[in-house]
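The complex is shown incomplete by one protein chain, all other protein chains being positioned as in the whole.
Naming follows writing order (A, B, C, D and E), and every chain is counted from residue 1.
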Amino acid sequence: MKKVAVYPGTFDPITFGHIDVINKALKLFDKVIIAASDGANKNYLFNSLERVQLIKKALFVDLKFDKKKIEVISFTSLTTDLCKKYKSNIILRGLRAVSDFEYEFQLAGMNRKLNNNIETIFLMSDVENQIISSRFVKEIVRLKGDIKKFTTKSTIKSLKEKYE
Amino acid sequence: MKKVAVYPGTFDPITFGHIDVINKALKLFDKVIIAASDGANKNYLFNSLERVQLIKKALFVDLKFDKKKIEVISFTSLTTDLCKKYKSNIILRGLRAVSDFEYEFQLAGMNRKLNNNIETIFLMSDVENQIISSRFVKEIVRLKGDIKKFTTKSTIKSLKEKYE
Amino acid sequence: MKKVAVYPGTFDPITFGHIDVINKALKLFDKVIIAASDGANKNYLFNSLERVQLIKKALFVDLKFDKKKIEVISFTSLTTDLCKKYKSNIILRGLRAVSDFEYEFQLAGMNRKLNNNIETIFLMSDVENQIISSRFVKEIVRLKGDIKKFTTKSTIKSLKEKYE
Amino acid sequence: MKKVAVYPGTFDPITFGHIDVINKALKLFDKVIIAASDGANKNYLFNSLERVQLIKKALFVDLKFDKKKIEVISFTSLTTDLCKKYKSNIILRGLRAVSDFEYEFQLAGMNRKLNNNIETIFLMSDVENQIISSRFVKEIVRLKGDIKKFTTKSTIKSLKEKYE
Amino acid sequence: MKKVAVYPGTFDPITFGHIDVINKALKLFDKVIIAASDGANKNYLFNSLERVQLIKKALFVDLKFDKKKIEVISFTSLTTDLCKKYKSNIILRGLRAVSDFEYEFQLAGMNRKLNNNIETIFLMSDVENQIISSRFVKEIVRLKGDIKKFTTKSTIKSLKEKYE
Partner (left out) sequence: MKKVAVYPGTFDPITFGHIDVINKALKLFDKVIIAASDGANKNYLFNSLERVQLIKKALFVDLKFDKKKIEVISFTSLTTDLCKKYKSNIILRGLRAVSDFEYEFQLAGMNRKLNNNIETIFLMSDVENQIISSRFVKEIVRLKGDIKKFTTKSTIKSLKEKYE
């Protein structure tokens, strides 16, 4: 039973928090589809193409992850439709001790009403990575702080270019 | 002791989550005033007049609710002032297992400091309806998803027209 | 439409937190049934008869509440059966900013599955009373502390007698 | 990559809430080990042997689940040791909108410190089943209430015998 | 060991909730630096200079606080850099029963990764002040409500001028 999991998110940009979840997922599933969402009326720092490039450089160049087990895409459809496209019945979400449970609870509940063959699986990243959020990483870079502990080399480089 | 309850909210648009709370309130109170708020600097999908129309069509046309026990208005005043206008000492709020309690706790606390004769009553919608949020309903319609399980026929029709 | 609300709880003993909820309920309903539960395998400080007496003394003697609008009983049945017995379709629960929501969410959900004509209504006590819990009141009395801010004269007297 | 998941719990007794999680897990993994814990100083209603029998009757007799994909055991070891014994790197936990996150957060964190090859995966049961808890089911049976909506026939029968 | 605490926040505008935390901090530390943040892309009602003036008038004119123990500034740097500048190893945060813990947990965790000599200390304002939020105070003034219970005279005056 080949197990494919879809990991949707904004990834604006990718951080060690996301990478921790991806790392764990690779131990549990045969393939992980990392899907950068392209929602309307959201002001991203990086557009969806840039975000896909950042994820690829972080995983395959900086961290030498196994390309055969990972696919990186952007998407504008419903997540449940994306799963059907990739023959997956698993939506993967990172869980933090203080996740926004109202959002996660409703997102998983609505996705199930749309397609109850698809399950949302939550993976808890290591405690040390649970404090990392893209929002703070951008704020720290904007204020010239050091983010080496929060994301990979290539991502740091691109972030600094954005705020020059 | 004629019991009138004021049910303030955004209703942008009305969903089965709201309708569940209204249904329960009609069993407990003699009259329910559904009040669509018209707060400044909030980007609504439907303006307040449209939202009032949508609520009326959903309740009276789609679901045949009893018109005598329901009044639908929009308002720009303080909720406590609205209650005084309709001789009601009850503000009705829907409660979800993962409601935004910081908002509810402060809203109820501030309303009480403004007028401690008015009580905030919380009603818990059926668990199945707690996952429904206007925010996701709009996102699903935008992405051409099926929202039959989340709101009424006339509301679905108006939503689709908005996103054509 | 005569409105009767059932307010079930342990009341071991009654505090100003409970009394705040009762006070608010009397403004909203025609009658309030205060029901002290007598669950198995729970080690109460006061048995159910004593707790009923304490509630009566606190409300009618210390605070001169209107006896016509209040009934005080103990019960060992299902709360939903108790509601039927008193022709009430309202279970009243106090809500605190940090209530034990897992317990409240399941209790209300299970009660609804048992009888979906009966609604659970949550009333938020004034913020100042939300910190009062019977558990701490007993601990403070045991350690000879002053609990004048937390419950009524007759209850304080009975508590001190218990810990002599 | 044969996927085996260990689902530890008290199951005192099994309910539709547990069965919902098991059902979902069977769609995602090749085999599910249901492990009834036998912790010290915990007063169970059913001992561990009885609980194992109840789970088997509920799944294989009442609901005709596929025996080949399920194993039911009791255990007194560390969950991480149990995983090693069954060559599994997955601990499965049910997630509710208002789960006891302090317990889950620490349990998952401590298990990872004991063996960071083993991942805790959280599955969210359908909303309707999230309100079901063994604790309330036992309370309702004790008070002669109807629990048909909460667990299977054989479990109801055994519960009633316990409270005769 | 002279104790200096930095109290960063938006203070848009200052309320009795903030003032309660400042009051408590003055009992615990030798000096408190109140730092109004000037984050990018945030639409404040008052700009940072106005907010600094409002804080000074509220504390020193309206409430006669001791000027020697308080310094009021605005800042655009990282909070940890601000602490170094004022030789302080304490970041002070107000804690509410329903604070946004995801934000606080990540903010404190990220600050510690940036500089683990600096500690975040949380002070719980009196329960009565925990319901006060700048956001609601502005909404109530906009709707001509009375905010005497929520902030000081000079702040009320400036707020009304803004909404004329």
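Methods note: contacts are C-beta pairs under 8 Å (C-beta built on N, C-alpha and C of every residue); 3 or more make two chains touch, one makes a residue touch a chain.
This one's a predicted model, so the numbers in the text were calculated from it and none came from an experiment.
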Subject >> In the full complex, displayed partners of the excluded chain >> reply: A, C, D, E
Original post:
If the hidden chain were put back, which of E:Leu59, E:Ile90 or E:Ile140 would touch it?
Top reply: E:Ile90
Original post:
Given the contact definition stated above, which residue among E:Lys27, E:Lys42 or E:Lys64 touches the chain not shown here?
Top reply: E:Lys27
**OP:** Decide which residue listed in E:Tyr44, E:Phe60, E:Tyr86 or E:Phe105 touches the omitted chain of the complex.
**Re:** E:Phe105
**OP:** Consider the whole complex, including the chain that is not shown, and state which of C:Ala97, C:Met110 or C:Leu159 touches that chain.
**Re:** C:Ala97
**OP:** Quickly run down the residues of subunit C that touch the omitted chain.
**Re:** 96-100, 130-133, 136, 139-140, 142-146, 149-150
Original post:
Which positions on subunit E touch the chain that was left off?
Top reply: 1, 3, 24, 27-28, 30, 89-90, 95, 97, 101, 105, 108-109, 112, 117, 119-124, 126-127
**OP:** For subunit D, enumerate the residues touching the unshown chain of the complex.
**Re:** 39-40, 76-78, 80-81, 101-102, 105-110, 113-114
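Going forward, only the chains that are shown with their structure count from here on.
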Subject >> Smallest count of steps, each to a touching chain, taking subunit C to subunit E >> reply: 1
**OP:** Measure off the straight-line distance from the CA centroid of subunit A to the CA centroid of subunit C, and report it in whole Å.
**Re:** 47
**OP:** Give me the residues of subunit C that touch two or more other chains.
**Re:** 97, 101, 105, 108-109, 127
Subject >> Chain pairs in mutual contact under the definition given at the outset >> reply: A-B, A-D, A-E, B-C, B-D, B-E, C-D, C-E
